[in-house]
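All protein chains of the complex are present and in place, except for one that has been dropped.
Chain lettering (A and B) follows the sequence in which the chains are written, and residue indices restart at 1 in each chain.
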Amino acid sequence: METFLTILLDGLQFSSYLFIVSAGLTIIFGVMKILNVCHGSFYAWGAYTSAFFIGKFSEMGLPDGLGFVVIVASAIIVGLVLGFLIEQLILKHMYHRDEVLIVLATFGLFLVLEDVILIAFGTDPYFAYQPMALLDSVEMGGIVRDVYGLTLIGVAALVAAGCWFLLNKTKWGTILKAVIFDREMGISMGINVPFVYTLTFIGGAILGGLGGAYIAPTISVAPGLGTEVIVLSFAVVVVGGMGSIMGAAIGSVIIGLLRALAVHELPQVELFVVFAVMAVVLVFRPEGLFAPAKPRKI
Amino acid sequence: MLRDNTSKVVLIGGILIILFGAVAPNWIVNQLMFGFSRALAILGLLVLWRTGLVSFGHAFYFGLGAYTVAILDIQLGVTDVFVRLLGGACLAGLAGFLVGFIMRNYRDIFFAMLNTAISMVLYGIIVKTESLGSTDGFAISLPTIFGVAPETKYPLFVVITTVAIVSALLINFYLKTTIGRLTTPIRDNEIRVEYLGFSVAHAIHLKYTMSAILAGGAGALMAMSLGQVDPDSMINWTVSGELVFITILSGPGNVIAPFIGSLVFEVLRTYAFELAPHLWQLIVGGTFLTIIFFLPGGIWSLISKLGRSTS
Partner (left out) sequence: MTESKPILEVRDLLKTFGAVVAAKDINVDVRKGEIVGIIGANGAGKTCFVNMVTGYLKPTSGSIAFDGVQLVGKGPREVTHAGISRSFQVSQVFHTMTVAENLMIALAIAKNRGFAALREMDSPDLLTRRDDVLTRYHLDSYKDMTVNVLSQGVRKLLDIAMAVVSEPRILLLDEPTSGISVEEKFGFMDVVIEALREDEVTVLFVEHDMEIVERYVSRVLAFYQGEIIADMSPKKALADAKVQEFVIGTRH
């Protein structure tokens, strides 16, 4: 029972952080049709920025509670700066090129940003445990959990609700959905598509950064963490269906729970299981579980 | 119109390189062996790339080829270079043929990622399986050639270069046949190809199987040149990424391009690791972006420009 609860909570926590990151990835894909490999960099930069400043502020003797402000601020700054620069300097000039080529360009960017992180922050790991220590832990059903980790589930739920509200209850959502369904149609409706693209990319980047910034206090922030997350969130959006928020949510839960199960019960297949699920879903549902509809061709 | 001299250049250039290898210092022969082995895989990816398909998982076939050599060596004591090579290429080809039934229905990023997923499943299995060498892999004995165990690596180098020449000639011919020409047309408009009366699925299946055979052969030769196999340098997604990188770097213009691209890659890597070990990813990523933006035809487009201005 206790193991079961541990697996469940581990899995959900893991799913939550995957969802936050993947939601950004899937929104960018849905609107811009770009599979953004450097999404992993947003995550890594979010993590490093927040870990760095949480550590700095704590050294300066500022209250630990400030850490939460730092987390949100890091996500927004990373998303705004990196997202804006990358979209304006690189991607904007590529929209007319092959989908695959854009993926390769974002892969190139990802590699560059990985090394820039090393130059900026060095190779030593960062520990920014303060916000987590502040929230303490609770006992539930015989096991002890960090409250901080549990709040992650709440943050993911907030993100999901926010996306749902934005897409379904605002004028912005209508515009986005039009562009998602058919870009040409969006243009003919008078939508300023380039502007929508820029905002979408920044929005997605902020979500990527938030995933990293929020998870930073619970891990050792060290080189290579962007790689793991990009691989996992690819699996999530493929399983869920690229471009679907609902899909990202379901995909996150599936991948998160399966991985937690593997880690606890069958460590040999930990790495294997994510890819196996991805392969199986691709084979039987090539478009993923919840792929949005497409316009007809000829 | 320019006459196509590719096959002549491949043949003469290849023979010159074989002769050059006889007098070249060891480290150059080694670099050439690694470069040419890898170039075989690039040759297959070039055909896919022209068709608009990028596989981010061809390390699957590369690794299958390499591990076949290891298993042949360790389990069965097979030392002959040709048996090992054929074993690796055939097994990878068979796998590619079978996987091709599924893969031929996928395009774009779905094609790229399904390949990644499959290769990573194999990676996951090997890493966790003790009898397959786990993360350490295996050391492989130097191959024998026609029953003779060579003193140096030169004979192996001759074999690799010969295989490279033959493969380049075959692919060059293939690209001139009707089915071989069906690359850009498929990338541009599949519906039209079907309406003209050719099965896009069959065309892609054949190209995919060919690319698997070539990648398997490449892996087998690489394993023998290195004298060892391990999952991280043979099957991990970073290996697939490298293969894609070299393909883009080479450019799809000609079958000679992969050989030049692979050699440039070997040199680039050797010097980068010496001069700026922490900047490898930055260099690769930067090169990626530069090529995509400023040199879509890869290194080959520079060479063909040079050729045109001198003639």
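The criterion applied here is as follows: contacts are C-beta pairs under 8 Å (C-beta built on N, C-alpha and C of every residue); 3 or more make two chains touch, one makes a residue touch a chain.
Predicted model only: the values in this text are computed from it and were never measured.
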Inset, instruction - Tell me which residue among B:5, B:26, B:141 or B:199 touches the hidden chain in the full complex. - result: B:199
Inset, instruction - Kindly state which of the options B:185, B:253 or B:297 is in contact with the chain not pictured. - result: B:185
Inset, instruction - Identify the residues of chain B touching the omitted chain, counting contacts across the whole complex. - result: 173, 176-182, 184-185, 187-189, 191-199
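The rule we apply is simple: only the chains that are shown with their structure count from here on.
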Inset, instruction - Indicate the whole-number Å distance between the mean C-alpha point of chain A and the mean C-alpha point of chain B. - result: 33
Legend entry - Contact footprint of chain A on chain B as seen in their complex: 52-54, 102, 105-106, 108-110, 112-114, 116-118, 120-121, 123-125, 127-128, 191, 237, 241, 244, 248, 278-282, 284-289, 292-293
Legend entry - For the chain A and chain B complex, residues of the former touching the latter: 35, 90, 93-94, 98-101, 103-105, 107-116, 118-119, 231, 234-235, 238, 242, 268-269, 271-273, 275-276, 278-279, 282-283, 286, 297-298
